[in-house]
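Pasting in a structure now, in structure tokens, and then I'll have a few things to ask.
The complex is shown incomplete by one protein chain, all other protein chains being positioned as in the whole.
So that you can tell them apart, the chains are marked A and B in the order they are listed, and the count of residues begins at 1 in each.
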Amino acid sequence: MIGRVPRRGVAAYAGVVALVAAVPVVFPVSPYTHNLLTFAFLMIAGSLAWNWMGGFVGQVSFGHATMFGIGGFVAARLILSGALPAPLAWIAAGLVAGVVALGAHPMLRLRGPYFSIATIGVGEASRVIFTYWEGFTGGSSGLSLPIDPILKYQLYWWGLGLAGLVGGASWLLRRSTLGLQLLAIKADVEAAADVGVSATFYQDLIFCLSGAVVGLTGGLYASYFAYIEPSDLFGFDRSIGFVLMAVIGGLGTVFGPILGAVVFVLLRQNLLASYPELYLGLYGGLLIVIILFEPLGLTGLGLRLARRVRRAREGRRS
Amino acid sequence: MTNHSRVLFFIAAALGATTAPACKPKAAARAEKDAIVIGATLPLTGSEARIGGFFKEGYELAFEELNRKGGLDVGGKKVKVRLTLLDDTSTQTTAVSLADRLINSDGVDFLLGTYGTNVVEAQSTVAEQNSIPYVTGGGAATAIYKRGYKWIFGTLAPVELLGTTLMTWIAEQQAAGKLPKPAKIALVWENTSHGKDFRKGISDFAEKSGGAFQVVVDESFELNGKDFSPLLGKVKAAGADMFLADAHLPDYITMHRQYVAAGLCHKILSYGARGSEKAAIDALGQENVTYILSGVWWNSQLADKIPQSKLFADAYHAKYGAKNPEWFQALAYETARALFTAIEQAGSTDREAVRAKLASMKIPSLLPGGTLEFPAATGAQVQNPFVLQQNTPEGKAPIIYPKEIATGEGIAPDPRCAK
Partner (left out) sequence: MARFIDLAFSAILQAGLYATMAYGLGLIYGVLRVVNLAHGGVIMAGAYLGWVLFERWGIDPYLSIPIVLVASFVGGAAMYRLLVRHLPRGAAGGPASLLLLFGVWLVLRYAGYRLFTGDDRTIRTTYSTDAVSLFGSFLAVNRLAVLGIAVLVPVGLHLLLRRTYLGAAIRAVAQNPASCTIVGIDVERIYTITFGLGTALAGLAGLLAATIFSFNPGFGSGELLKSFVVVVLGGLGSIFGMALAALILAVVETFAILVLPSYLTAAVGFVMLVLVLVLRPGGLFGQRVLG
């Protein structure tokens, strides 16, 4: 670790998580909000994990839906066969997705746009293949899971736990030596190799972890909806969702993706019912504005505002 | 505070902000009970917006008509009905979330379904989980109804039945000597639940026909495909007598264009539920769609054959003018009417009571067959027959099957390809 882990930071983080965990118990939250938050936690976990690859390492993947989908269907199959209880099925799903992510090893040599384009290819190819593979995914009809209201209610805390863990891991990762090594790779691969940071090894590691977490998230997603089908889980829109969430929140920041995921879910929910399709224009516009003016997205915006407030306060004092 | 802590605080506040408005206790939302609120989502924008709009017409017609009569007779009192309609843009996650909101936040009494098999399948799960009646005219795949759910009722007959109906008529033609025996079928279907069901209907019939029909090509294609030339080349090489396809409108147009340009011709040609749409005729040209067979759940020509259909058609024209209603509007209207009838029969808005009435329903209907019932054996999906149409050279599309409600004679084989 770089420096000591700040006690206050950990306490604050744990405090926030505990607060959110207590909300459904303390307040009379409607099932709709309860479910919406659950879904938000899942998206938070997914976008945080995507950000490890896209933000920390700097390799933007447009094909993460592949791992998400594999995780979802593995979990669904395990649950349907009764072999494992849901939580274990999710973990198994994450493991399988992680192993599959290792298969991307040859692609990790590619830099920048080449890598991204390759991930699009993988994403689309897997969508077609998994839609065809009826034995695994049920084909275009998808898979239906048994209805379990208790599990769906508990998913709030499973999802929160997952999101909390992934968020904490992101933070630790950033502060660790490993995080520094990733930054080095992101900045200049050759120079990093010169100082002994093997790009291939670390990228494999992070891609595997990122894929595993996204696969795990897919498992919870399957339990949440109790019906999944390939074009939804493996679709290009799904991959794009991860990209958008991380970029809008702050590509490469530690907690930015959380913000991005929340905004993403809320926007779709509240805007869509009243101003449909606006979300396309909105996300597009946001992307453009963010890339041109504030690459750190909403986090960057927030930090700028905070700085201005601080400066104004200091100015007033003197 | 460190920067990270600041961000976290902001996030927590944002989450709190979303929780707060929806925190109103459910009791308050249900305080005013002067109307029965029925919730629904439809694809009002996005790729299925055209059809979503048609469904909306059907729903609104049913609601308006009922309210004009004073509303539903619930336990002696007349109560009006109100529709809360949201846009789900054909996205599963959105449809599910909106259904959740309608049930748990807006407190609707019942749900009407959306359009699109996968979206219906996903959304109906929410209804089942919340034990609320969900009546839909927008999802035809048998998979939706084979899950053992109690609260889902479908007014759309399975697409398998379309395939079976088509083959039944074709078999009649074969028996009359108008088609070769055995006849070879080139079967091509879009890789969706819809296509899979169609394929099952055709291939099951062929299997049971004792050799009268052989499927020589059996291939699926991706939705919104662009180049069908290799596939059509395969069909051409197989030398089939009949070309049976299941495709949505854009693929029908693209594929048929390439079919015509490739100089293909088959004695029997069908694109499943597509064939006589005006959009297709505009895109392909009248001369190119002649003799195409199609099967639909309802057609406006039924107004002359089924009394309920006439009532519907008249009401539709009164509200929307000279435009002819298609099966979308009719099914949406009928779905709403089924729900209304169940509520009235139950005499209350108790969900279990209404559900029971839906399960035991048997009423006259505008659907082919004339009756509406939700058989438990099929998971509460109606099994009303399809009507087959065929495009004539004069630009008409009469119903050619079933005999009792036919308005014209079907022609087989296509005189331009008989060889």
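One rule holds for everything that comes next: a residue touches a chain if its C-beta (ideal position, glycine included) is under 8 Å from a C-beta of that chain, and two chains touch if they have at least 3 such contacts.
Being a predicted model, the structure only gives us computed values, none of them experimental.
A.B. asks: Return the single residue from A:156, A:207, A:221 or A:283 that touches the missing chain.
C.D. replies: Of the listed residues, the one touching the omitted chain is A:283.
A.B. asks: Among B:36, B:49 or B:306, exactly one should touch the missing chain; which is it?
C.D. replies: Per the contact definition at the top, the residue touching the missing chain is B:49.
A.B. asks: Which of these touches the unseen chain: A:136, A:157 or A:236?
C.D. replies: Here the residue in touch with the unshown chain is A:236.
A.B. asks: Among B:182, B:250, B:370 or B:398, which residue is in contact with the omitted chain in the full complex?
C.D. replies: Only one listed residue reaches the unshown chain, and that is B:250.
A.B. asks: Over the whole complex, note the residues of subunit B touching the chain we left out.
C.D. replies: Where subunit B meets the chain not shown: residues 45-50, 188, 191, 219-222, 224-227, 229-231, 233-234, 236-237, 249-250, 253-254, 257-258, 260-263, 279, 282-285, 288.
A.B. asks: Residue by residue, what part of subunit A touches the chain that was omitted?
C.D. replies: Within subunit A, the residues touching the omitted chain are 54, 58, 60, 106-107, 109-114, 116-118, 120-122, 124-125, 128-129, 131-132, 188, 236, 240, 243, 247, 251, 277-278, 280-281, 283-288, 290-292, 295.
The rule is simple: only the chains that are shown with their structure count from here on.
A.B. asks: Mind checking the centre-to-centre distance between subunit A and subunit B? Centres are C-alpha means, answer in whole Å.
C.D. replies: Whole-Å distance between the two chain centres: 36.
A.B. asks: Which residues of subunit A touch subunit B once you look at their complex with the stated criterion?
C.D. replies: Where subunit A meets subunit B, its residues are 6, 8-9, 12-13, 16, 19-20, 23, 27-33, 35-37, 39-40, 128, 131-132, 139-142, 144, 147, 149, 152, 171, 225-227, 229, 231-232, 253-256, 258-259, 262-263, 266, 268-269, 272-273, 276-277, 299, 302-303, 306.
A.B. asks: For a test of understanding, state which residues of subunit B touch subunit A in their complex under the given definition.
C.D. replies: Counting only subunit B, the residues touching subunit A are 2-12, 14-15, 18-19, 22-26, 44-46, 86-87, 89, 92-94, 96-98, 100-101, 103-105, 118, 121-122, 125, 128-130, 141, 143, 147, 191-193, 195-196, 222.
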